[in-house]
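Got a structure here, written out as structure tokens. Questions coming.
Excluded from the complex is one protein chain; the other protein chains are retained at their positions.
Think of it as A, B and C in the order they're written, each chain with its own count starting at 1.
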Amino acid sequence: MLKLSKLLLHSRNQLSQKRLFAEVANDYQWLHGMSTLAGLSAARQVFLPDGRSADKIFAPYSIYKGKAALSASPILPTFSKLESGDFRVDRRGVIFLTFWPAIGERKYDWDKRQTFALSATEIGSLISLGPKDSCEFFHDPSMLSSNAGQVRKSLSIKAHDNSGGYFISLNVVNNILKTNDRFVVPVTTAEFAVMRTAFNFALPHIMGWDQYTNQPPKRIDEK
Amino acid sequence: MLKLSKLLLHSRNQLSQKRLFAEVANDYQWLHGMSTLAGLSAARQVFLPDGRSADKIFAPYSIYKGKAALSASPILPTFSKLESGDFRVDRRGVIFLTFWPAIGERKYDWDKRQTFALSATEIGSLISLGPKDSCEFFHDPSMLSSNAGQVRKSLSIKAHDNSGGYFISLNVVNNILKTNDRFVVPVTTAEFAVMRTAFNFALPHIMGWDQYTNQPPKRIDEK
Amino acid sequence: MLKLSKLLLHSRNQLSQKRLFAEVANDYQWLHGMSTLAGLSAARQVFLPDGRSADKIFAPYSIYKGKAALSASPILPTFSKLESGDFRVDRRGVIFLTFWPAIGERKYDWDKRQTFALSATEIGSLISLGPKDSCEFFHDPSMLSSNAGQVRKSLSIKAHDNSGGYFISLNVVNNILKTNDRFVVPVTTAEFAVMRTAFNFALPHIMGWDQYTNQPPKRIDEK
Partner (left out) sequence: MLKLSKLLLHSRNQLSQKRLFAEVANDYQWLHGMSTLAGLSAARQVFLPDGRSADKIFAPYSIYKGKAALSASPILPTFSKLESGDFRVDRRGVIFLTFWPAIGERKYDWDKRQTFALSATEIGSLISLGPKDSCEFFHDPSMLSSNAGQVRKSLSIKAHDNSGGYFISLNVVNNILKTNDRFVVPVTTAEFAVMRTAFNFALPHIMGWDQYTNQPPKRIDEK
């Protein structure tokens, strides 16, 4: 039954899903404080070391609940080439959370989405939560710009009283638009276990440590 | 002694094993609601991005017990190419469980097998089970078709009273064929630890998250 | 100080280490019940799918203690190509443990080594041991041959009373050679944590599940 309702929900939201895939890239540019045009050209400057452009992959882990939906995707770091020919992390990777509200039975409004990008240390906090623990993070997406302090985002993860799951809530106060959005998604123990495993898998990649270990083995010739 | 009996069992079941490898593909097609012919042609439409067809790999983790055997294999998601050139998950991956009954001492009947495909969240439930926990999942393989509700599958995982292992049971009620199949496989702590580690390893791949992290590193050139 | 003594021990055992690397392959052939000649030619039949022979890698995790040394290395499964062109696991992978005795202060005798090959389920048992748990495995390396029952190996892992570490012991009774070898290696919590992490890493590879996930992503073209 549970399974059945989930499937129905899937088909009804197929349209908004497709829009989701298309627009995450835009959100990401916004997150990193790029204007639309600058963002586009910056995106075009993203090349693989050998000159090909990277394919984008869309495989979010999405959870649809009564009042809102929540989706998580990893975004890898970018590297700069140093004069020495070596590479260093330029922009750190994140796990990108997107919340969007329910606007009826199993209907969700993607246009009203809000996002939150978890840093490595925030992921560390999430994956080490005990069954009764809680944590909360605060971001200012306009930090270091003239709009600093105008938009305040807080993400809170709170243990359920008895089920072993968590409430994941995002609150966005935007003083420029005079808006205050709040999303609450109850996440079951099983769903949180998926997030924990997937985030644990993604964390070394987000930190760029997979680039150390992807190197071919170093060899020293025998004397 | 334990080891000895396991080996004997292996050789006696070699034949049914070979049939297992050959037929999993069929079951998988069936699972996804394809008729035999449609399934075959659909299978032929599965190509790698560069046009080669993928080799199939058979490396199930199998557990043979007194009344039934249980086998687990991961099945990866498929991706669709979007008009933008990007890829998104089309059909989600699963861990495919197969049960087949014992029909004598160390003889098993592969023709009487039943299957259950664990979703990412169901895998999350399984790998987060505490030593005294239980869980149960319900599937309708004909959901969304005219046969909806005619076949009901339930998978249950229940902690042993004292050993630290689990009973994994599959019950399939088929109202069309008027059949009711039940399999119970007692799984030791060690066997469950293998499943937990292997499922934990497979989960990010089943979700398609390995495709994010398999991308070559993105590079932004220094100014 | 501890560190210092470990380094000294390293240099003194350099010679036996080199012999270790060279002889593990022989032991492995023996383990799989091949005679020396058959073993050699079988080894030559091991090819990569594309015809090149695989490089052998020697990176054992070794622990040197007062009365014996213990070394662990993963050995991957081999695959057979089916008529369909698909691959299935032919010989399962193992983690290969080698014990060899101390014959003086920081001197060890590699010629007196004994081996034990942990199966996937035995690895599952080891990595799920609680701080006060123990387990024991029994192998007959001549099983299914005319020498069945003549050599009996037992590996035991027992929790220390108070330190959080384990005693890992191998006992080999050989009725043909009339020998009875016993090795005991006390393993600290830290060393056992390395084994747990490394075995956990190796387990999906030993099962062959990495071959599922190493496949290029499957693509279904958009209609």
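In this text, contacts are C-beta pairs under 8 Å (C-beta built on N, C-alpha and C of every residue); 3 or more make two chains touch, one makes a residue touch a chain.
Since we're looking at a predicted model, the values are computed, not measured.
**Q** Have a look at C:82, C:102, C:143 or C:184 and name the one touching the chain we're not showing.
**A** In the complete complex, the chain left out is touched by residue C:82.
**Q** What residue numbers in chain A mark contact with the hidden partner chain?
**A** That gives, for chain A, the contact residues 77, 79, 82, 84-89, 120-125, 127-128, 135, 137-140, 143-144, 200, 203-204, 207-209, 211-213, 215-222.
**Q** Determine and list the chain C residues touching the chain excluded from the picture.
**A** Its contact residues with the unshown chain are 1-4, 7, 11, 21-22, 42, 45-50, 52, 54-59, 61, 73-83, 87, 90-91, 188-194, 196-198, 201-202, 205, 208, 210-211.
We adopt the following convention: only the chains that are shown with their structure count from here on.
**Q** Express in whole angstrom the distance between the two chain centres, defined as the mean CA positions of chain A and chain C.
**A** So the centroids are 40 Å from each other.
**Q** Can you list every residue of chain C that touches 2 or more other chains, as numbers and ranges?
**A** As it turns out, chain C has no residue touching two or more other chains.
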